[in-house]
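Below is a structure I'd like to ask you about.
What you see is the complex with one protein chain gone and the rest in place.
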Amino acid sequence: MTRRLSYREAMREAMREALQNDPRVFLMGEDVGRYGGTYAFSKGFLDEFGPERIRDTPLSELGFVGAGIGAALGGLRPIVEVMTVNFSLLALDQIVNSAALLRHMSGGQFPVPLVIRMCTGAGRQLAAQHSHSFEGWYAHIPGIKVLAPATIEDARGMLAPALADPDPVVIFEHCGLFNVEGELPDNGDDCAVDIASAKVRRAGKDVAIITYGGCLPKALAAAETLAQDGISAEVLDLRVLRPLDDAAIAAAVAKCRRVVVVDENWKSGGLAAEIVARIVEHAFFELDAPVARVCAEEVPIPYAKHLEEAALPQPDKIVAAVKGLFA
Amino acid sequence: MMTEEEARDVVIETLKNIAPEIAHEDLRHDRPLRYQVDLDSMDWLNFLLGLNKRLGIEIPESDYSRLITLDDVVDYLLSKVG
Partner (left out) sequence: MIEFKLPSLGADMDEGTLLEWKVKPGDAVKKGQVIAVVDTAKAAVDVECWQEGRVHELVAAIGEKMPVGALMATLLAAGETAPRRLGAGEAAPAGPAAPPLRRLISPAARKHAQELGVELERIAGTGPHGAVTLEDVEKAAAVPAEPPAAPVPPPAAPAADKAAEMRKAIAAAMSRSKREIPHYYVAEDIPLARALAWLSAENARRPMADRLLPAALLLKAVARALQRYPELNGYWRDGGFVPGERINLGVAVSLRQGGLIAPALLDAAAKPLTQLMQELADLVQRTRTGSLKSSELNEATITVTNLGDQGSHGVFGVIYPPQVALVGFGRVAERPWVDADGGLKALPVVTASLAADHRVSDGHRGALFLRELAELLQHPEELNR
């Protein structure tokens, strides 16, 4: 039997399970306790697990992420929630200079088994300071693993292996997905998924749409439209932004010969640029058309709804980009 | 019965199916044929098969040595059909 639940419920279940199963796990972040989480992911946790394990923090990302790193070094398994990736820039020094480097700097003596979760992306009229996508920056850094669950299954199943990972894992949850509902396959008690590979979410043969996170539903919608026009689109969900699943990317290119990369980052220096570069490096002779990108427009994400929509990748833009690869 | 002229016409026509570019007025009828027309073994077999089809005569391989010039071929045909 499959179960139907929302992305929010899946994530909440995953955290509750982790808290129940392992006394070393605790949750820390702004408003995670009394308020129940900015996005209600930890509603009821304070009552169930108590203030020792569900810790509200001051508005100081640098401080509480650093405290999380210390707790991880001390043997705990912290889940640190940062309200949005925009605010995580305040904690960048702790994540990039400490969490990602300590194992390396200590000659392997001090791994940092830390999970940092944060919300990313636009589409909810939260204006520029709450709407950007910087996961590509994190994917730049050796020493951390970067995940982008885009499905109910991944929202439910990525946390456990992330906590089991001996190194820091950063999980990006797109704010546009929280209310999305879907079926969760029944695998008994074990909901864990792998956190190493990309997955084909829709098989096709004429064009590969490579995407992740909040753009996945848009890519699937575009594929549906394209199917009506006789173009069979494969949709590859990267899932793991660092390290990238090069083999899956190359396989999609070899199969479809045409590629559109869809990503809510800006094009300049973004993750889509990295993917295109790898395709050109590893699969150039498989290509039957130039590689196209659909990314955010090169502007701060606008507040006004119609402008915000216009600034972001949308199904119709993906359809147009795909058609541009055919004559 | 077939006259020598008829036999010669049949030979030239069959030859032209194999080597359409030949100008038969340039052919020396008393000189080795295959060198003049550049017939390889497959062409030669096809030429003989062509004669076989038109005239219904068998040409065993053992007779190849009697078929060097165009005149030889004409004489051979006359001896077989005549």
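Going by the order they are written in, the chains are A and B; count residues from 1 in each one.
Just so it is clear, a contact is a pair of C-beta atoms (placed from the backbone, for glycine too) under 8 Å apart; a residue touches a chain by one contact, two chains touch by 3 or more.
It should be emphasised that the depicted structure is a prediction, and the values quoted were computed from it without experimental measurement.
Of A:Asp22, A:Asp56 or A:Glu286, it is A:Glu286 that touches the chain left out of the display. Touching the omitted chain from chain B are residues 19-21, 34-35, 38-42, 45-46, 48-49, 52, 58-62.
Interface residues of chain A with the unshown chain, by the touch rule above, are 257, 284-290, 324-327.
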